[in-house]
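Apart from one protein chain that is not included, each protein chain of the complex appears where it belongs.
Chain lettering (A, B and C) follows the sequence in which the chains are written, and residue indices restart at 1 in each chain.
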Amino acid sequence: MSFQPVKFYQTGTFTVGNRLLPPEERSVQSDSKRFNSINSGHRACQGCGEALGARYAIDAAMEAADGRIIAANATGCLEVFSTPYPETSWQIPWIHSLFGNTAAVATGIAAALKVKGKTGTRVVAQGGDGGTTDIGFGCLSGMFERNDDVLYICYDNGGYMNTGVQRSSATPAAARTSTTPAVGAEPGNVFGQGKFLPAIAMAHDIPYVATATVADLRDLEAKVTRAMEIRGARYIHILVPCPLGWGTASHDTIRMARLAKETGIFPVFEAEHGEIKSVLAIRRPLPVEDYLRPQKRYAHLFGKQPRIDVIAHLQAQADRNIRKYGLQARKGGH
Amino acid sequence: MDKPFAITLDPGSSLANHTGSWRTFRPEYLDRLPPCNATCPAGENIQGWLFHAESGDYEAAWRSLTENNPLPAIMGRVCYHPCEGACNRQHVDSSVGINSIERFLGDEAIKRNWQFMKPATQSGKKVLVVGAGPSGLAAAYHLARLGHAVEIQEAGPYAGGMMRFGIPKYRLPREVIEAEVQRIVNLGVTLKLDAKVSSIEESMQAGKFDAAFLAVGAHIGKRAYIPAGTAAKMVDAISVLRSMEGEDKPMLGRRVVVYGGGNTAIDVARTVKRMGAEPIIVYRRTRDKAPAHDFEIEEALQEGVMVKWLSTIKQAEEGEITIEKMALDDKGFPQPTGEFETLAADSVVLALGQDVDLGLLEGVPGLEVKNGTVQVGPNMMTGHPGIFAGGDMVPSERTVTVAVGHGKKAARHIDAWLKGTTYAPPPKHELAGIEKLNTWYYSEAPHVVRPMLDILRRQSSFDEVVQGLDESNALFEARRCLSCGNCFECDNCYGVCPDNAVIKLGPGKRFKFNFDYCKGCGVCVAECPCGAIKMVAEEN
Amino acid sequence: MFQVRIHGRGGQGVVTAAEMLSVAAFDEGRHAQAFPSFGSERTGAPVVAFCRIADREIRLREPIMEPDAIIIQDPTLLHQVDVFAGLKQDGYILINTSKTFDQLGLGDMVRDWNPARLCTVPAMELALKHVGRPVPNVPLLGGFAAVAGVLQLESVIKAIEERFSGKVAAGNVAAAREAHAIVKAEMEQAVKGDVTHA
Partner (left out) sequence: MLKQMEGSRAVAEAVALCRPEVICAYPISPQTHIVEALGEMVKEGALASCEFINVESEFAAMSVAIGASAAGARSYTATASQGLLYMAEAVFNAAGLGLPIVMTVANRAIGAPINIWNDHSDALSQRDSGWLQLFAETNQEALDLHIQAFRLAEELSLPIMVCMDGFILTHAFERVDMPTQEQVDAYLPAYSPRQVLDPDEPVSIGAMVGPEAFMEVRYLAHAKQMEALKLIPAYAAEFKAVFGRDSGGLMHTYRSEDAETIIVAMGSVLGTIKDTVDEMRDSGHRIGVLGITCFRPFPVAAVADALRQAKRFVVLEKSMAIGLGGILAVNVRMAVTGMGLKGYTVVAGLGGRAITMKSLHALFRQGEKDELEPVTFLDLDWKAVNKQLEREKAHRRSGPVAEALLRDVGIVGARNY
């Protein structure tokens, strides 16, 4: 288990910083001289989970690699809001090529570094769920299969938010998007479709696969740090709520991620060579309704005639996650 | 490098894009009033001193504490800690044991002989403090710190007032009082014992005092009319407790009936129990209606004190009393039932409240006395200019904590009065209610229970019943503080900002917003554990 | 310019044969161009490869439609594919077989042919004998050196040794030499008129 939360010290390791912790146990994000790999002035929406997740992850990778990171970035929100000519928010060497080829571009960078003997410089590829689970899946699977020395980070906000909130294969069931409107007998995205990429990544037997959310910074940082200790293909899937696409208040971004984890909707775990090594247990269990209700993309479930059946179905999905990954809250929390 | 036009860009150049223009609401840091501070009668900045204790800097914590209260070792034992009743942590698990940490700090200060800092300059003014009880000691301390020459004139042979004469030593060991009084004396306060002030005007003139603070305790036990035979032994509770301080212990016999339901009744009952007697408390109402703190009733019951609830004494004779059973009416008042019972009783101790001896005020023009108390203005000054009063003398709850609060408050007004100005307390912040907090961030941490003396020793000795916390326990308990409403530098705002628009100013300096980039999303407000940020509309 | 077309089946080394032929010519300082029929045929399917040999640069890129010589690596193709299409009158024909032209049913076709240009060699047997594998292409090249006279046997052997190594090279060289001897003997007999293909 890579992340051993500090049990107490007022806020333990739940908050970003903690003056009571020894310096070596403090988070990368709490450092007043942190990298800010993605700088201020980017054009992400107010309360953007992806902007936050990207800084969390890349800063942690930078810390682990002594500031020697090269990133390849898929087309998508992150790319568009961070690098509109003539300004870029990135403070690291960064390249955007296409929507579907990020893993392969990263492979190329890694190959170049290897052949030049620059093994101290590490490669991170990043993209949204569309660029990862859909259009970029072929290249990603190829990168996994070859075990190229790349850390791929997927920022999952459950849809094509950049183009106006269309459905991706990571869009959850029942969620409303522009292409799965909340009309008809089965409003929103259908059940039984979509794919959970971390499990597919694990099926490649790559050295490291993990999930994380922007609500558990220390867990996220520990996973990136762990991933950076390993050579070969690594995959981290980070849930990053999207106020626009989810229809949530801009200030609720982290809260939504927390609810996703605490309800069991989004399992947080890590795996090595295809085997689960640890899970982040639920701390304060909640029904999925608490997670669904604040989101306008599920508003159709809570209309005049609430779709109790659909909510129950989603609860069953969460319960299944809890059983499957062993997410049950443990005594004493964490 | 000679970069290709437009395709390749310089790092971090988006700083040119000031996204602050997107904002319609802006976050603002603020300090809210934590409920503990809001309820502390002594006006302690509890959260403030807990902050230092959390990092293990106990001296800093003690110094912070004693900014408001010079008697933490005493208060850590006898304060009924309304702060803990208000503590927001009770909504998470259980309240922070503030009182136990205060005692730890007080004891630590005695152990390590920490002393108060003397004022840099002297004002040249003289202030007379009448009474060396908590209120007088507190006032003397604060006035001395403000640079005034203070003399306490105490009627009794010891300092401490009602703390010494009204509180048993198993709750408040006398060496604790001695230590904290001595520290105030060391600050430069003159303490005159056995110096009863019989006329305040005379005493002030004699000593050329510029002002006076009257802080005489309620030493006179209230009497009630109970038909009694001549041989019946009846004494008042406060006399019993006072006599415990001298050589001649009271002779009350084996079966002692204590009449009353307040803390003094409990104290007397527990005291006589320790003297080998069998105390029975007789109280006209029920346990939950009793003014005594429940934990003290519980401790008394544990120690073998008997209680007759819903009972009044109708008659006292030698060796026995008659009591009438009562019943509560619809409004919760006890009404006689006509049912009687006799109890064996070698003596009856009346614990029905106390009065203050106001004899020293006779003839002072402008003073107003009502219901046995001196009327004071909001600045604690009596109707006579320059004469202030506090503690048991003024209309208020009579607790050590309230008394200490009066002393501090009066000192500030006296200081202002001496300078010819008025003291205006700073405006209070809005309350940091639980709804302002994001408690998800606080670690699970159950309350530490203070160790208790074993029951046999409690029944037979005057050793202190409730023990202190050890260092690790105190630290743990201090860290349970949620820091409601005040930034404790957890870095959450700094970390969770998607726009890196929070600037970390360094330890103790908190944070500030970089409004060039803050888009006003409000994530910092939502994720601030302690509710120290709020959103305000830009147009305001 | 001398143009050769080789017929065989996928897996019989038809393309290799054409390439080795071009290498042999190159080794003699001549220009040569070998190329396959660019098909996507799999093992067993009829395939064709070509080789041009000339004393100047070969620029022509069209398929060989009027060959000067034809090498048939697999006699079972004779009645399935028009292997003789475009063959010049009195062009060389070399067939991997232990039968005669008559026995192969080709008697009528070659009745007026110069008998010295009609040769057979049991290349499959030679390959099995010397190399241990049923790959008739290399022995046929040895035979071709004898029949067409455009290349020296030693050039072919050099090409074999460039292509293969060790035992395989030695076996192929031996097979090529034996094939060369067989064909040479056939031709000498034909010139003497001892043998007719009728």
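Here is the rule we go by: a residue touches a chain if its C-beta (ideal position, glycine included) is under 8 Å from a C-beta of that chain, and two chains touch if they have at least 3 such contacts.
Note that this is a predicted model, so its numbers are computed, not measured.
Put simply, the missing chain touches A, B, C once the whole complex is considered. Screening A:V6, A:L21, A:A72 or A:A201 against the full complex identifies A:A72 as the residue touching the chain left out. In the complete assembly, the contact with the undisplayed chain comes from A:C139, out of A:V6, A:A64, A:C139 or A:L301.
Within the entire complex, the positions of subunit A that touch the omitted partner chain are 67-70, 72-73, 79-80, 82-86, 88, 90-98, 100-101, 104-116, 121, 138-139, 141-142, 145-146, 148. Mapped onto subunit C, the footprint of the missing chain covers residues 15, 18-19, 22-23, 25-27, 31-38, 40, 48, 58-65, 82.
Against the chain not shown here, subunit B presents residues 1-11.
As a convention for this text, only the chains that are shown with their structure count from here on.
With chains as nodes and touching pairs as edges, the resulting graph is of another kind, matching none of line, ring, star or complete.
On a Cα centroid basis, the chain most remote from subunit A in this structure is C. Annotation: 114 Å between the Cα-based centres of subunit B and subunit C. Averaged C-alpha coordinates give centres for subunit A and subunit C that are 66 Å from one another. Multi-chain contact residues, meaning those touching two or more other chains, do not occur anywhere in subunit A.
On subunit A, the positions that touch subunit B within their shared complex are 6-12, 14-20, 27, 29-30, 32, 36, 38-44, 46-49, 51-52, 55, 82-83, 85-92, 217, 243, 249-255, 258, 283-284, 332-333.
Within the complex formed with subunit A, the residues of subunit B that make contact are 6, 9-19, 22, 54-55, 440-445, 476, 479-481, 483, 488-492, 494-501, 504, 506-507, 514, 516-517, 519-523, 525-527, 529, 535.
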